[in-house]
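Only one protein chain is missing; all other protein chains are in place.
Our next item is chain A:
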Amino acid sequence: MTTAQGPGPAPRIILDEATTPAPRLDFGWEKAVAAVAPPGGRGWSTPALLGAGAAVLVLGLSLLEAGNFVAAQFDRAAWLGWLTLAVAAGGFGLVFTAIWREARGYLALRSVDRARAAHARGDVATLRAELEAWQARLPPSRARAEGLADMPADAVCALVEAKALVPIAQDAAALGRAAAVQAFAVTAVSPSPGLDALVFVWRGIRLVRQVAALHGFRPGIAGTVSLLRRVALDAAMVAATDVAVDAMVRGVLSSRIVEHVAGEAAAGAVAARRMILLARATDEACRVLPRR
């Protein structure tokens, strides 16, 4: 058919016998090109299973032990039983409140993933719901984007970016600068490098939690660890930048006298810069929308 040069059958249109409009063709394109879902998690890791088992054992056995003890106290005297029950309920109540708060802080970070995934796949309804839920968690004084219900996706993202995310990024940068000043000062006056590292770690974790709080997150211990994992990728960039800045500063200040005078200041400058970049990386990790 494709190479023949003869006249062959002439082109023609053969209309369907049915005169009613035919449905439009459907190639099932949406399903054919749908993004391949990433493989699901393989369940809990061994350390997580160990930790969860130990926690269940400790808490469960403690509860059973406390129950037995309360029952024994009731056998001795009613008032003693009630008093023991109140003490046990108060103590376990505080423990469970702490666990609940940890879990909530940890799960709140998942909303970032949900919002970004909805944005990536163009799911406007989910994105709008996630953004509204996220805005509801922001501190009361923080400006919010209103009237998202009637807007197209692009406008929703642009408004949330301008109204909420940009001011948060500015505040995060301010927190980073404040932490940088402190890190610089501590490094300059610190008597030992070991203390430097300790102060830096403490101030860094505090900075990460402060920036997360700007985004409406209240990470507990588990939440902070999760957040630090998110920041890790950007932190690799921070480390790479550090090497370059450190080398440059020390290269510029190579004179012996100048090095003596400014050597510690140079180390402090590197530490300060690290704080500024850490604030920026944390802000990036907590954003509900990818940077435009």
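We take it that a contact is a pair of C-beta atoms (placed from the backbone, for glycine too) under 8 Å apart; a residue touches a chain by one contact, two chains touch by 3 or more; residues count from 1.
In this section, contacts and distances are computed from a predicted model.
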| Which name from "ABC transporter family protein", "NitT/TauT family transport system permease protein", "YcjX family protein" or "Cytochrome C oxidase subunit III" does UniProt give the chain that's left off? | "YcjX family protein"
| task | From the listed residues A:13, A:149 or A:189, report the one that touches the chain absent from this view. | result | A:13
| said: For the chain left out of this view, which of A:50, A:64, A:120 or A:197 touches it? | reply: A:120
| query | Of the residues A:33, A:136, A:149 or A:189, which one touches the chain left out of the display? | reply | A:33
| field | Sole contact to the chain not displayed, among A:25, A:136, A:149 or A:189 | value | A:25
| For chain A, residues in touch with the removed chain | 1-16, 18-19, 21-27, 29-30, 32-36, 120-122, 124, 236-237, 240, 290, 292
